[in-house]
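There's a structure below that I have some questions on.
Missing here is one protein chain; the remaining ones are kept as they sit in the complex.
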Amino acid sequence: MDGWIQILVSGLTVGAMYAVSSVSLSLVWGALNVLNMGQGAMLAAGGYIAYTAVMSFNLPIPLAIVVAVIVGALIGGLMYFLIIRFMVGKEGFETNVIVATFGFALVLENLVLRLYGAYPLRQPIGLEGGWYIGATHVPYQNLLLVVVSGALMIVVAYLLKTTRMGRSIRATAQNRQATELMGIRISWVFLQVLLIGGGLAAISGIMLSTLTTLSPTMGYDPMLKAFIICVIAGLGNIYGALIAAFVLGLFEVSIQFIFGVRFGFPALLVLVILALVWRPYGVFGKRKTERL
Amino acid sequence: MKESSKNIYRRDAVTGVILILIAAILPFVFPTRYVVGQMTVFFIWATVVSQWNLVFGVAGIFSLAQMAIFAMGGYVTGMLGLYLDWSLWVSMFFGGFAAVIFSAVIGIACLRLRGAYAALLTLAISQTMYLLIITDTACFFRQGVTCRNFTGGTRGLARFGDFGFREILPYKYMAFGDYFLALVVLIFAVAFSVFVIRSPIGLAFQALRDNSNCAVARGISRFKYQLLVFSASAFFTGVAGAVYAGHFRVMGANILYLNLLLFLLSMLIIGGVGRIWGPLLGAAALMLVDEVLKEFVEWRLAGLGAILVLFVVLWPKGLAGIVDVLATKFRRNRNQTVDIKSG
Partner (left out) sequence: MLSLSDIVSGYGSQSVIRNVSFDIPESGLVTIIGPNGHGKSTLLRTISGIVRLQSGEIHFEGQRIDGLRIDQIVGRGVVHIPQGDMLFPDMTVQDNLLMGASLVRSSNEIAERRGKVFALFPQLEERKDQTASTLSGGERRMLAIGRGLMTGARILLLDEPSLGLAPVVIEQIYKIIKELNDDGQTILLVEENVSRAITVSDQIYLLDDGRIAWQGTGEELSSEKNLMEVYLGV
């Protein structure tokens, strides 16, 4: 019984963090057809900025988080202005942009390395203490992460469903030209998506750094996992990515608990291989949007 | 007026011969261990990229399993050498065949997938291989008191011998053996890629790229051709892995790092996707850049990143595309209106 509670708590926490990261990737892919290889670096940057805000500028933690999110969003915006903007619509965009965002990630990673060094740092953000359910210790931090993630997802869902901006983003993902024919300046939508994506990535990074430690390459594995989640859900399917994030978080933790920590990631990989062989467009996905 | 195919073949052949001559003379001009070693590595990467070019640029398969196939070739070669005591010269070919079979299996699984899905599946396969090797801690056999695992685990697979040049060649020219071996493999690999690109299969892929529906209607089976190219190109990739194994005398899971994969992908893209000389240009360019950046160790990553971004944004057709444009201008200045579709 205790084991299951432990799995549930850890799995939901991990899933919560994956959810934020996956939604970011999914949004960016859906609206821009960009597979953001910079996600990992942006994750790390978010964590480090929050760290600096607290340690060097003595900001209260909530403010530090806000600052980190804003900077994360700006990094996303920078990616748009320096790179994406020039490449949209050109031949081979989908693959070229992978190399370009990878290049961007390298620059970002290098900056982090120069500023903070490679030695892992401890993130000062986080709650101490926790509950006890039966014999299982449930850290407050984990609960906080799940709550924060849940709240974020509600905000994102609201944004997409009811606001003008959200509608434009959804429309752009479904038919770019039709969106333009509605009088919407598509470059604006792209910028907005990258700002949101950058902010979400930063949050995800802060979350991750409270569970482990800060290191320049900390974002790499989570980025891969976010990719896997998005692919299993069907690229561009935001709600699917959300569900898949929690399911896969629970799955990974279960495997780790039962078979050992090092089997967690490989199990995810085997799962995605099987899933794609069974359903080439992702479990919830479908062939590239039918033209109506 | 389109350049006649005879002219194109002649141009390919002449370019090839000139490059081979330069490559043959080079080690004698710069006989230092370091330069010869780096050039050997360049040949190996160029081989890998040339085959990746066929898979991705010609057949249109967005595969990130290239290094997994490379690793398969290298590890099988090493294992045959280590466990069965075979000479690397023999096991090299078996490494290549193992790579072919491996890629055929991957192909059947992922050729149904389009674009990013194929990329992620193949990446997942590559990562799985990496983790399987890294977490391989079970004792496969004992050597004295040390426990050795099957794949070599985190320490890597070693002690499978090499290509034997150390015994044959005088000390000064020891590195030349691997150098010329890698060069020969590269020559065959590039020749093969030229063959595919200029052959009916290559033209079929061009048709599939230009007008997919029409080509399929005329009976061109994308799946069959893709599987063919995917598998055949794996041979040279696997052999390149074998040469790597024999040259460094160790096979480690580090070849499956994402950083290296993306480094090689960048060679492919910067060189010019789908072009014959693209891989060579890209590999040369990036290795040069890497050399230069070794001076500025602290900014190496950022330097590489910035160059990647610059290239992809400004010159998406790659170096081969730039060469094309220059060559066209040159020809136009000689008062010839030629419509070139060069490699």
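Some points to look at:
Per-chain residue numbering starts at 1, and chain names A and B are given in the order in which the chains are listed.
Rule of thumb we're sticking to: a residue touches a chain if its C-beta (ideal position, glycine included) is under 8 Å from a C-beta of that chain, and two chains touch if they have at least 3 such contacts.
From a predicted model like this one, the values you see are computed outputs, not experimental measurements.
Taking every chain of the complex into account, the absent chain touches A. Among A:Ala171, A:Leu214 or A:Val253, the one in contact with the hidden chain is A:Ala171. Annotation: of A:Ile186, A:Ile203, A:Ile255 or A:Leu268, A:Ile186 touches the absent chain (contact as defined above).
Residues of chain A in touch with the missing chain: 164, 167-168, 170-171, 174-175, 177-186, 289-292.
As a convention for this text, only the chains that are shown with their structure count from here on.
Per the touch definition, chain B reaches chain A in the complex via residues 56, 62, 109-110, 112-117, 119-121, 123-125, 127-128, 131-132, 135, 258, 262, 265-266, 269-270, 273, 298-302, 304-309, 312-314, 316. The part of chain A that touches chain B in the complex is made up of residues 29, 35, 37, 82-83, 86-87, 90-92, 94-100, 102-111, 113-114, 220, 224, 227-228, 231, 235, 262-263, 265-266, 269-270, 272-273, 276-277, 280-282, 288.
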